[in-house]
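A single protein chain has been removed from this complex, and every other one stays in its place.
On to chain A.
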Amino acid sequence: MVKFNTICRSGQERSTNADITKVYRNPNPKVHPLAHAREYQRALVATKVEKIYAQPFLGALNGHSDGVSCIEACRFNLSKLVSGSYDGEIRIWDIPSRRTLVQLNAHQQMVKGVSFSRDGMRVVSSGEDKTINLYDFPQLLEQSNNTFQEPLMRYLSKGTLGNVDHNYQLSQFATAGQVVQVWDYERPKPIMKFQWGVDSVSCVKYSPADSNLICGTSMDRCVILYDVRAESAIHKVAMLNKSQCLAWNPIEPLNIVIGNDDSNCYTYDIRKIEQPTMIHKDHISAVMSVAFSSSGREFVSGSFDRTIRIFPFNKGYSREVYHGQRMQQVNSVSFSADAQFVYSGSNDMNIRIWKVNASQKVGTINQREVNATNYRQALKEKFKYNPEIKRIAKHRHLPKYLMNKKKQRQEMKESKNRKQRNAELNNPGQYEAPKPEKQQRVEQFIQ
């Protein structure tokens, strides 16, 4: 015999855990005298927790047999990335699986630039051997085993070439070099040539919003703006040092960021290019590459000082710095199209994947978790001026060579200021007020 114990309940008014019970709360601030203190404590904990969980490095893509000279993430497909190296090899990567999909011996010499078309169907590459290759992307993936695939089209340039950038709307692309050239898919010769000034142009970029505008940085320290419709450039501005790279803000197509050899980045408004609107400082060596986030609110810069920094678009100093023990000079950086990841190609033959927000969780996130992180973020924002929280949030561990150089720079700056001040004090009336730094960095505006 088996014995059953049963409980019988009758009556409708039984209360269970599933019952919805009202919770009355008084919003009167006088009833909550410790609200501020509690929120402060939460903010403090949130900043500390963020520090603890900060793990920005996700992984590396290794396979190149020489330093990586240029990379670009696909603007259409989030999982694809194309990279070129110093030995003329081009590789196409699948980021989630971190393996090479296609390996191409594309150029005789170094690959200068690679670029995807907006729809992700075409890839263009330019090399130091004065050739430009146009590939069909789906076809490349189909014949992934063939390392000597012939391109869809091969264009020959008369002069040396710099980087290449694909137009965002049209079937055109522009190349830098001795002459800035605009090419069409259908024509063997460039449809437009711009030559203004003596030296060659190192980098050109199309405006993502306007298919007519091109901006370039030249070896004679100039930043030049071109309109494809006109037969000549629009205007240029000469700076004190030469710039290596530039990027357009995709959400505010008036603004460009330039990475300069004096270790700073400069934001220019192309309407008033006479002087920069902002100087972004923090690197200690030449900036080799910049790339804008597709949200237009921050940009990433890779430098010769072996670090990557993420700057807010409207702040003078960086929000984040990434470095690795084995990472060498960073040649190229790129943002993923969903503004979540940063890719960097460096001289150590590796491409690295970083998170944009170091402590962000990767993968599916519960809505409750999202809400909690939002609350923590809001608290940090609220208490960001507090000295204790500011100190913890600002702190970054840096390698010794960086710290020393930073300190040295600070001392140099202070001594220079001191010298200037003393000279002014001892010789009253002989010195004019010094120019603002933004003006000092610009040598000449040429129309």
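Just a few scattered comments:
Basically, contacts are C-beta pairs under 8 Å (C-beta built on N, C-alpha and C of every residue); 3 or more make two chains touch, one makes a residue touch a chain; residues count from 1.
Just so we're on the same page, contacts and distances are computed from a predicted model.
The unshown chain of the complex is recorded in UniProt as "U3 small nucleolar RNA-associated protein 14", chosen from "U3 small nucleolar RNA-associated protein 14", "Spermatogenesis-defective protein 39 homolog", "glutathione transferase" or "Anaphase-promoting complex subunit 5". Considering the whole complex, the residue from A:E150, A:E369 or A:E388 that touches the absent chain is A:E388. Among A:V182, A:A291 or A:L379, only A:L379 touches the chain left out of the display.
Although one chain is not drawn, the whole complex shows that of A:K51, A:R98 or A:H235 it is A:H235 that touches it.
For the options A:F57, A:F76 or A:Y185, the residue in contact with the chain missing from this view is A:F76. Residues 12-16, 18-20, 22, 25-27, 29, 32, 35-36, 38-40, 42, 75-76, 78, 168, 196, 208-210, 212-213, 225, 227, 229-235, 250-254, 270-271, 294-297, 337-340, 362, 371, 374-375, 377-379, 382, 385-388, 447 are the ones on chain A that touch the missing chain.
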